[in-house]
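A single protein chain has been removed from this complex, and every other one stays in its place.
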Amino acid sequence: MFKKVLIANRGEIALRVIRACKELGIATVAIHSEADALSLHVRAADEKVCVGPADSALSYRNIPNVLSAAEITGVDAIHPGYGFLSENAHFAEVCESIGIKFIGPSSENIALMGDKAKAREIVAKRGLPVTPGSPGELRSEEDALQAAMKIGFPVIIKATAGGGGRGMRVVNRAEDLGRAFQAAQAEAKSTFSNDGVYLERYFLEPRHIEVQIMADQHGRVIHLGERDCSIQRRHQKLVEETPSPVVDDKLRREIGRVAVEAVKAAHYSNIGTVEFLLDKDQKFYFMEVNTRIQVEHPITEMVTGIDLIKEQIRLAAGHPLSFRQQDVVFTGHSLECRINAEDPEKFTPSPGVITKYSPPGGFGVRVDSAMESGSTVVPYYDSMIAKLITHGRNRQESIARMKRALSEFVIEGIKTTIPLHRRILDDSDFQKGHVSTTFLERFLAS
Amino acid sequence: MFKKVLIANRGEIALRVIRACKELGIATVAIHSEADALSLHVRAADEKVCVGPADSALSYRNIPNVLSAAEITGVDAIHPGYGFLSENAHFAEVCESIGIKFIGPSSENIALMGDKAKAREIVAKRGLPVTPGSPGELRSEEDALQAAMKIGFPVIIKATAGGGGRGMRVVNRAEDLGRAFQAAQAEAKSTFSNDGVYLERYFLEPRHIEVQIMADQHGRVIHLGERDCSIQRRHQKLVEETPSPVVDDKLRREIGRVAVEAVKAAHYSNIGTVEFLLDKDQKFYFMEVNTRIQVEHPITEMVTGIDLIKEQIRLAAGHPLSFRQQDVVFTGHSLECRINAEDPEKFTPSPGVITKYSPPGGFGVRVDSAMESGSTVVPYYDSMIAKLITHGRNRQESIARMKRALSEFVIEGIKTTIPLHRRILDDSDFQKGHVSTTFLERFLAS
Amino acid sequence: MKRRRAKIKTRRMVVPEIVRESKPHASLATGSTKQIQELIDLLRRNNLTELEVERQGTRIRVRHEVLAKPMTASLQESAPASPQQPTQSASATTPALEGATGFVTVTSPIVGTFYRSPSPDADAYVEEGDTVKKGQVLCIVEAMKLMNEIESEVDGHVVKILVENTKSVEYGQPLFLIDPKAAS
Partner (left out) sequence: MKRRRAKIKTRRMVVPEIVRESKPHASLATGSTKQIQELIDLLRRNNLTELEVERQGTRIRVRHEVLAKPMTASLQESAPASPQQPTQSASATTPALEGATGFVTVTSPIVGTFYRSPSPDADAYVEEGDTVKKGQVLCIVEAMKLMNEIESEVDGHVVKILVENTKSVEYGQPLFLIDPKAAS
């Protein structure tokens, strides 16, 4: 097992990884920008290294400085968290080359899955269901039109290197395709320095269902059930839950099997998430694989009792999976609300000093956050400041518990999305589980 | 189900009950003394009533004022928490007589179990193992000597109305018996206004094992496994865990069966705890039944997933048990550390203002507390200010998690027992599970 | 309904003057109150503990203890307002007008229901402006079907009756303001 791990991230996920390391008896090194010198993740670690100014390109994503920090502190592994360098194949490759273990899949795995069009191709070749779409990257407008005519409108154009909604365009009619293609290409180029785009059928009210998988370096792969992340605003998840209210045992086994086969096709190891669209007829389609820990991983931990970060570290150290598929038992229901430092109506960021921070507690309530009274929410990074997770014997109980916990959560000095979450949880469609990825848009408009 | 419940308690247990009520959709009324006007439990409730000055005899234990508060707020039930009026049969009886449901067993149950000697008698008659001892109350010194000679020294003299170590005397030799009998009787009289005492064999290094039971008003009784509460200082529990490291499945079934039979013998309903001594030969002996929710109930919740306070409220409302014995599944291991506002070495109370309070979080960590930054620990009541509970896949993980959580827990402005807990958790005997009720005494002496 | 004279003493609370300025002549040249208010607002807005300004023999210090904060936040936000809810606690409610005057506050020694008269159709025991003697009954607080008569502990006159008839009262809740100086 590793003796010392550097956490190449900040905020709650850095603290989450430090907690796992502490429980495993592994020493930790935090890195931070100048803006984060007083952050909790820095104080929680055994050692700390400032790697640059506030701008993440010059600090958290500054590969030479991050690797130098790893060298001078003598760590044997780096945990990238999510975002920043977590899906950077080049970074993983440099880590491999200098003998520092990147806690995640191999750089090849990352590169392969990072090319969304190629990943779909591999999965489709294995005979697994992918969203109907162009076979690979689109070379031209004519290419796009041909593909679109074949699968039928509406279609969605996506960047092959994409994520987070950038470089995406929904097209309803053939005559709009040309302009959308150009726009998506331009946006993809400016955002990802890669103008590759592909297109898929656009589903009108799909659910976003993703499956957590774990794969060891000995070829064994298991899944830990699904997460329903249909409550999104501009492709950013806000509320996640497991089990999905529309996935029954049979569908779970089936979608789980497909997820496992998809990553086996790519000879994938470590943990990952296979994303699917689920349409109204309960048909599911492979979308992509995220080659990192997800923000919403805690809900899977709550229902399985398995510490995903600890497993991820063990797998990176070469340990075989601690579980067989039949050892994985799903208990109850879990819900996560992402608390952002944003105006709950206008979604404008709300950085500043948290004058009072008092998290909820008690049975079935978990808070993952690096905030406390007196913390400063700096304006340079993601606005998510806390994840509130509840667990109950069933969906009804975990919703009631979440409402209770939200009512207790005190964050003063800045605006947060807590009021929005309270409204969502009171919504009768949400309570019945009648949601899709378009839910929030309609909810906010009403 | 009840519409509105008054919580006749303070601090973390009052907040715990309020949380359960919120999740059940029940309105809540907090009562408080003048010293607690700004407490979190007061602010968390829907309504609040000041019932007297700081002295609990004139406020939390002031039956007329508590019942008046119930009347003016129109509640249909009272939850007594633990301590204060929770095991006061008279209070339960008055509640019954004015049509306000006492959330707990009947006043008869409380009265019967409150007479420790009589409770032992009933259980012994049913053929269940009780600690060898006097058949009932001791009438005289001769009575005591006769009983002691029969069971053999050492013996322990206990108050029939007792609890918390008051009125107890350990006697090693016959010549010391007379004086100890007088002393115990006098202390029992001054503490409990009842000079009844009885005696039992005194076990040298027993474990304190207790079994959580739930009984509905239709005669069905189930148990939720044991808790090992052997880490005690002067009969006050400090660390509790479940499952016990020395109780295997077979013993659990056996001791669970005896606990269920014991309460059935008393026609008991609602929740309760049956306390046993477990000797070095794995023989267990009934000690007594606690007719209230216990401080340490959360560890049972963590391994069963069952919300004991919600169940208690449902049972009091006349609902049948929601579970059969075979539905109760024990998952993983849970540990609780009681954080007291005390000097961690001298155990002197440390009241005052908590200038900073930052509880630990993350996976498998639960905090039950009514404290926050700026809270005042008043000197009038129990010194326990927080319960830190962890859950893990096994004992090793929940210990590692507890150590991690203790290292994160920031309470400034007062002294707490956190450093003591950290030392206990580092102890190799504790880690191996080699403890008895005398562990802490030796640990503190070393 | 049985009535019984409760053996309960009324509680007396004289609140000290909150601010007793030692240097009354230390006026702040222009618009002093406004300026101090500005300082207080500054302190509030910034959640400070203390703010001190000294100038030409004038020193202003504003402090805000952590405990003084109205720690209400979202916990209370969710609490539905209840008409029956007695929201005032003894220590927090002494009316402002009492501060400098030395009025005596009669508070409720028990939890219960406040009645101004011995029965629904009877006259009230006292009205505002009445002169009362020590030991005179001011009201009844009913608790557990017992009528507890609350007496005045001083001679004086009734400045204000603080609770409406038939409302519930909690322990320590102010019921009457009596001016003892007015007695003589």
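Each chain carries a letter (A, B and C) given by its place in the written order, and its residues are counted from 1.
Keep this in mind: a residue touches a chain if its C-beta (ideal position, glycine included) is under 8 Å from a C-beta of that chain, and two chains touch if they have at least 3 such contacts.
This is a predicted model, so every value here is computed, not measured.
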Worksheet entry | Residue of A:51, A:147 or A:211 in touch with the missing chain, whole complex considered | A:51
Worksheet item: Looking at A:185, A:340 or A:373, which residue reaches the missing chain?
Response: A:373
Fill in: Contacts of subunit A with the absent chain, listed as residue ranges
27, 32, 34, 37-38, 40, 43-53, 59, 64-69, 71-74, 98, 353, 355, 372-374
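Here is the rule we go by: only the chains that are shown with their structure count from here on.
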Worksheet item: At what distance in angstrom does the C-alpha mean of subunit B lie from that of subunit A?
Response: 43
Worksheet item: Can you list the residues of subunit C that touch 2 or more other chains?
Response: 69, 71, 75
Discussion item. Can you pull out the residues of subunit B that are in contact with at least two other chains?
Written reply: 44, 372-373
